[in-house]
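Got a structure here, written out as structure tokens. Questions coming.
Removed from the display is one protein chain of the complex; every other protein chain stays in position.
On to subunit A.
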Amino acid sequence: MACIERASPALNQILLKLYSAEKPVEIDHHLYEFGSFKYHILCQACEPQVAYLSISTPPLCPGILTSNKLSSYTIELIKRLCPGVVEIAEATREGYQLTLRLNLTKIPRRNDYVKVIKEISTVHSVILSSQLKEILWNFNSDDAIKGMHKPIKLAYNPREPFFVIRQPPRIIAVFPIRFAEKSDVIISTAFFQELVDVGSLDKYTKAPPCSWSAIPPPELRGEAFEDLSTNGGFVSFDISAHHVDGKRLDKTVWNLLNFNAYVRFHVKTTKGFIQRRMRKRLENLVEVLHHTESEQDNEQITRHHGCSCTKGLLVKSSKYNILKQRWGNLGRKLKRIHFRVKIQGFGRFRQRWLRLPKFSSSRGYTKLG
């Protein structure tokens, strides 16, 4: 699923193609991805060892990150991505926030090149994760003194914002859930109940505790009405220091950013599963109705002269009718064949030898068994 994988599949594919091309290739691609990400990849034939990758992303939190430029922390993290291969270009392409200069000759030639290119393709996840980390670290000290922590609205996908509330020593992430169809709401609600159940097991004490409620949690009181009107309820995760410790920080941040997409993917696949199962069940139910073969084997059909006391079957054998129809059609086609060359006596030959066999009718006199 493209929106959950860290590496952008389209960018990965283009970079791999560029790297493995035998002759110099000119590339000038514009890509648009989930989360309103824009990429521009440029590689010119005159300079085949170098590619320029420009990136543009809307701010994760428009209220806090007012400047369109990336912060120094984000730039620092990007520099750590494959240091020998990726450099930040001095001149940024117009309309983009960042332009990277990729030196393709510095990518190792052995099996590691796939790993390196995949790491470069994760640049958008690095930018997003760093933005969320900064938001979580920098909080308004005035609010902390008063004891109020205003919810921060984050919009990875503009139509599905979520909230983050800092309440030391924990952070609460609240996801308002909205679906267009009622059936999606019910499937997702069943999923959230399972999520809460599994989260309460001993085995998953290390995972952040989650809860679901149909009404907005108290932490969101005072927020705009359109943000709080939902049909799928609210899912909350309690993130503690343990979940943002060291390497876990990246995973936690990425999982939170993609939670909505994960839920929608699950609902979509569940609907597909229900459809497949219904189709299979239909075949079984219809098979019961049309089942005749085993009944024909078991019954002895005896027809007597003058009357047809055939033991009726559940359904008139459809196979017999279909076969009879097909033979009839074939026979009519043969009769209509117009031969260009007229051969004397062929008509009689056709009538005598090319006649189609007649099947015995239900009123015929056939003794079986």
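Points to keep in mind about this one:
To be clear about the criterion, contacts are C-beta pairs under 8 Å (C-beta built on N, C-alpha and C of every residue); 3 or more make two chains touch, one makes a residue touch a chain; residues count from 1.
Throughout what follows, contacts and distances are computed from a predicted model.
The listed choices are "Actin-related protein 2/3 complex subunit 4", "Serine palmitoyltransferase 1", "Sm-like protein LSM2" or "Endothelial PAS domain protein 1b"; the UniProt protein name belonging to the chain that is not shown reads "Actin-related protein 2/3 complex subunit 4". Screening A:H124, A:K153, A:R166 or A:H243 for touch with the missing chain picks out A:H243. Within the whole complex, the absent chain has one touching residue among A:P59, A:P151, A:P208 or A:G233, and that is A:P208. For the chain missing from the display, the contacting residue among A:K17, A:K79, A:K115 or A:K251 is A:K251, taking the whole complex into account.
Contact between subunit A and the unshown chain involves residues 182-183, 186-187, 189-191, 193-195, 197-199, 204, 206-208, 243, 248, 251-252, 255, 262, 266, 270, 273-275, 277-279, 281-282, 285-286, 288-289, 312-316.
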